[in-house]
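One protein chain omitted, others in place.
Right after this comes subunit A.
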Amino acid sequence: MAETLRQPVSSIALTPANKPKTETSKISVARLLAIAGVCLTLLPIVPGLLWVLWPAFNMDVWHALVTDGQFARALISTLSSAIGSTLLSLMAASLIAIWLYPGKGWALAQRQLPIFLAFPHIAFAIGIAFLIAPSGWLARGLANLLEWSSPPQWVSIRDPYAISLTITMAIKETWFLLWIMATLLGEQAISRQITLANSLGYSRRQVWISALLPQLLPRMGWPLVAVLAYSLSVVDMAVILGPSTPPTLAVISWQWLTDPDAMTQAKGSAAALCLMILLGLLIVLARALWWWIKRLYRDPTGIRKPGRIFKTRAVSGIPVFIPGWLALAILVLWSVAGGWFFPNLWPNSLSLKSWNSADFGPMLTALWIGMATVMISLPLTLAWLEWGSRKHHGWLYAPLILPSLPIAAAQYHVLLHLNLDSTAIGVIWSHLTWTFPYMVLVLVGPYYNFDNRYLCTAQALGHSHLNACLRIKWPMLMKPILAAMSVGFAVSVAQYLPTLFSGGGRFATVTTEAVALSAGSNRRVLAVQSILQTALPLCAFMLAILLTAWYSRNRQGLK
């Protein structure tokens, strides 16, 4: 038998002296590097914001802003489009989830989702404009039915009430919220509750409303703030689809901030500050609303409403993306259209003329800026996740939940003070503010779920922490790392304001080009640039998928 040496353990006095150092100095150097990366990319924005917003701390400026003839109507269209699109997208995403989850339709929707998440806002907005304009597919369809001979007189894009802007943003953000919901529903704990509550006698719809939504909604808080901040301060989509006399507050603020007159600039600062205040107020309001809604969930009555047997077919996952597919189709069709006269649904002739004479310069510019941005973001992201602070992690996401207009203006001021405005370095740095947090966001889940005993094993075999990361941890995380890189690239390509501000107008990318062309009348050239703008992120995502498959071709454990 084993010789047993039993040693009861009693409480002892702890002496803090002679405490062994468990962390070597190397680790703290790495940690410093991780923090330095964050400081270089995000911290300069703080003084930048002060520079931008400082002129707004003056009552005269506010007086000028409030009495400006455009202000009141701009404020109303901003509020209605921001609140409207956020609420509509939340409702649409919830209804789609209630309708489809769990089922084959949900799975089909999930498979299409990446395409439409990668579909840039601007290209989508241009596609929608092509669909609903007086000479678009919608009017052509009606014209064929009602035998019109000329386009209708309706104002369907740039309408004064920002309805087309609201609906287009709502559709685009619905897909984003569906993606967030899908990640939350992927968790075992939540999906099992449907079965559990069903077994208690509640119908699927009841389970959704009484048990799932109240769990999902609070966890969708930050994504919803991001949606709200985006729709409040969006400039590019508002230029394409929003009202023009007056435009939304963000567009006015942008025009004023780039005005040479000091007073106009100050009004622009005040408008930018106004956007941030609006965001804050709306968040407070939404929290109050949520607090009130939560009270409705108290004291369940126990009433069961048995539903029908639930069966959806996979086909029901298709309607979710109809606007997206139509927008893609019309863009492609216009890019290869020869003559296309009014009531016809199909071009009279197809030609590659627009493609042969297309300007690929903006695409190449977007490509190298995007690649450079990702190549700088990647080491920053990995260093932050490995050695950065988990406690202060949340601050990193600030650029994602703040209106982008003041931030882009702040970046411009910082670059101006450093004499780096209108340089490639300046543009790339300005993109980092968004690519870096987005890449961290995509990677953080897989990264923190990684079994660090692999790292410990590698170190126990005699390899340094850095070597173990380079040879073991990061290669094992190749799939999410590639996904994060493609998201980072897509985010960089889609940047409009930072490219314009920091680049001083000298860097024409597919994004700035598409917005600039949207004011003109050449649909074919615009369609070509919009497709190129869509192709870049889509190719990046496909490349990531192919590389992952190739990398794990002989290794089942990585799949």
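Simple rule for what comes next: a contact is a pair of C-beta atoms (placed from the backbone, for glycine too) under 8 Å apart; a residue touches a chain by one contact, two chains touch by 3 or more; residues count from 1.
Heads up, the rule we're going with is that contacts and distances are computed from a predicted model.
The unshown chain of the complex is recorded in UniProt as "ABC transporter ATP-binding protein", chosen from "CO-methylating acetyl-CoA synthase", "ABC transporter ATP-binding protein", "Sugar phosphate isomerase" or "NADH-quinone oxidoreductase subunit J".
Among the residues A:197, A:458, A:485 or A:536, only A:458 touches the chain that is left out of the figure. Contact with the chain that does not appear here is found for just one residue of A:69, A:260 or A:557, A:557. Seen from subunit A, the chain kept out of the figure touches residues 2-9, 11-12, 14-16, 18-24, 26, 451-454, 456-465, 468, 471-472, 475-476, 478, 551-552, 554-558.
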